[in-house]
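Beneath this line is the structure, given in structure tokens, with notes to follow.
All protein chains of the complex are present and in place, except for one that has been dropped.
Chains here go by letter, A and B, matching the order in which they are written, and residues are numbered from 1 within each.
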Amino acid sequence: MGERTIIPFGPQHPVLPEPLHLDLILEDEKIVGAVPSIGFIHRGLEKLVEKRDFQEMAFVIERICGICSFIHGQGYVQTIEAVMGVEIPERAKYLRSFWGELSRVHSHLLWLGLMADAFGFESLFMHCWRVREKVLDIFEETTGGRVIFSVCKVGGLWKNVDGDTLRRIGGVLKDVDKDIRPLADVFMRDYTVQKRCVGLGVLTKEEAFQLGAVGPMLRASGVAMDARKLGYAAYGNLEFEPVTENAGDCQARIAVRVREIYQALDIMRQCIEKMPGGEVATTVKGNPQGEYLSRLEQPRGEAVYYGKGNGTKYLDRFRVRTPTFANLIPLLHIIPGCDLADVPLLALTIDPCISCTER
Amino acid sequence: MSFLPKSPWLVHYDASSCNGCDIEVLACLTPVYDVERFGVLNIGNPKHADIFVVTGSVNEQNKAVIKNIYDQMAEPKVVVAIGACATSGGVFRECYNVSGGVDTVIPVDVYVPGCAARPEAIIDGVVLGLGVLEAKYGEKGKVAS
Partner (left out) sequence: MDPQVFFPAVKTEVVEIAQRNKALGYRFAQMHCVKTPSEMFIIYTFEKLDLSIEQYRLPAETDGAVPSVSGVFLAAVLYENEISELYGVEFTGLALDFAGTLYETAKPRAFAEVATPVKKTPVKKAAAAEKTKVDLKKPAEEKAPINLKKPADGGGN
């Protein structure tokens, strides 16, 4: 039996932009166990429902995470609208789906860049983020912000986008599609990428389902579960199928995310074609009373939002279950058995968003 | 004109930030806003860094970590606090686990406001930090030719 050493990983680490601490138990070069220590980003913002009324709370919930910001805002307002029984206009639903899919493209490009940086392919990282800047330009033009948008409100949206801008954006998206193709080629077919990622961190179909994995982590193991199929916002009218792969290793997760970028670009094209005219907001009267649990598909997986109102303008409780929280147990399951140098890759393969996890 | 012996290297730490400002810090290093053309590197080791870039407010578990990274850096050093959260706590300052901005733990030289702070503002903040770094070099009598 080899000698056991404990090596601390994080919270400040060149490869992870977020603080996550893992105590890795090593036997010679192989990892036999990992003990996580989270809590560096816990702000306790769910308790702010007592101090901010339900319209202002949308701004706080958006700032749970800067990468998944739009869909958090959308989840919050969707839940409160369901509690209050407010029906929003069709155009608002289509615009929310449009921005949601744009969020997915930007998030996956960001992740692909960080993954490339993790296995040392720095120029690929720079290329992915260069393409991502085009997507951020679209965000800035339509919402005014690059990272935090603040467009969703209870009752619809704060901003509208006119038809001409949408048609022009359709052209920009075609350019983005063309720009991504050579990068996707490298991720899916390059020899060095395959050597690093194939066969690493395998999660079987049964394990993924039982341990509670969500999002690309689950779909890369062959389970076709995608919360967008519930038909919230405009997804009921858009055609798409969950993207799955069967291998369950890191390469499969990269493939799922690359294919999801193409799927998101296609969904956005459908949104632009089918976008109805009209208003984007309805007036909201009264206060929320009752409870509701809704599920949305974040780029990282399925997120669950629960809201409870008691008739006053302050909510009783708002709870967010983020996808990374559900993916932490599968992460602890796939780490034992790999080399020390593969730990950053495995930590990134679940697409960790620690600020989402700890709120 | 700068009299520093080399281009400044940054060490970046995310202390209970929502990641918005962190992505913008990384966006400064990538094409379009590229500061790497000036030699500014995002180095992971605090012992090699001149500028400590912090985002996010301070929570209970972070205090020891921020102090640790600050202490490991060699003098002279500059701290740049990026974003509304690092300046004062931002939207979350009334939360039970947040004790305020970064200046509750370490002395801060430059504050960059914004939520999320734009890359142009961040580069501006780092350049102001360079001026402070130069002044500190001058005080120590270490002006290199």
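The rule we apply is simple: a contact is a pair of C-beta atoms (placed from the backbone, for glycine too) under 8 Å apart; a residue touches a chain by one contact, two chains touch by 3 or more.
Note that the structure is a prediction, hence the values are computed from the model and not measured.
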Legend entry - Displayed chains contacting the withheld chain: A, B
Legend entry - Touch with the omitted chain, as defined above, among A:Ile6, A:Val198, A:Leu293 or A:Ala341: A:Leu293
Legend entry - Omitted-chain contact residue, chosen from A:Leu211, A:Ala234 or A:Val258: A:Leu211
Inset, instruction - Provide the residue numbers of chain A that touch the chain removed from this figure. - result: 37-39, 42, 44, 46-47, 50, 82, 209-212, 223, 225, 227, 229-230, 290-293, 295, 304, 306, 308, 310, 312, 314, 316-317, 319, 321, 325-326, 328-329, 358
Inset, instruction - State which residues belonging to chain B touch the missing partner chain. - result: 59-61, 96-97, 99
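Here, only the chains that are shown with their structure count from here on.
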Inset, instruction - Measure off the straight-line distance from the CA centroid of chain A to the CA centroid of chain B, and report it in whole Å. - result: 27
Inset, instruction - Can you check the complex and tell me which residues of chain B touch chain A? - result: 11-24, 26-27, 30-32, 42-46, 56-57, 59, 61-62, 65, 69, 90-92, 94-98, 115-116, 118
Inset, instruction - Mind listing the chain A positions that touch chain B in their complex? - result: 11-15, 17-19, 39-45, 47-48, 51, 59-60, 63-67, 69, 110, 113, 125-127, 129-130, 133, 145-148, 353, 355
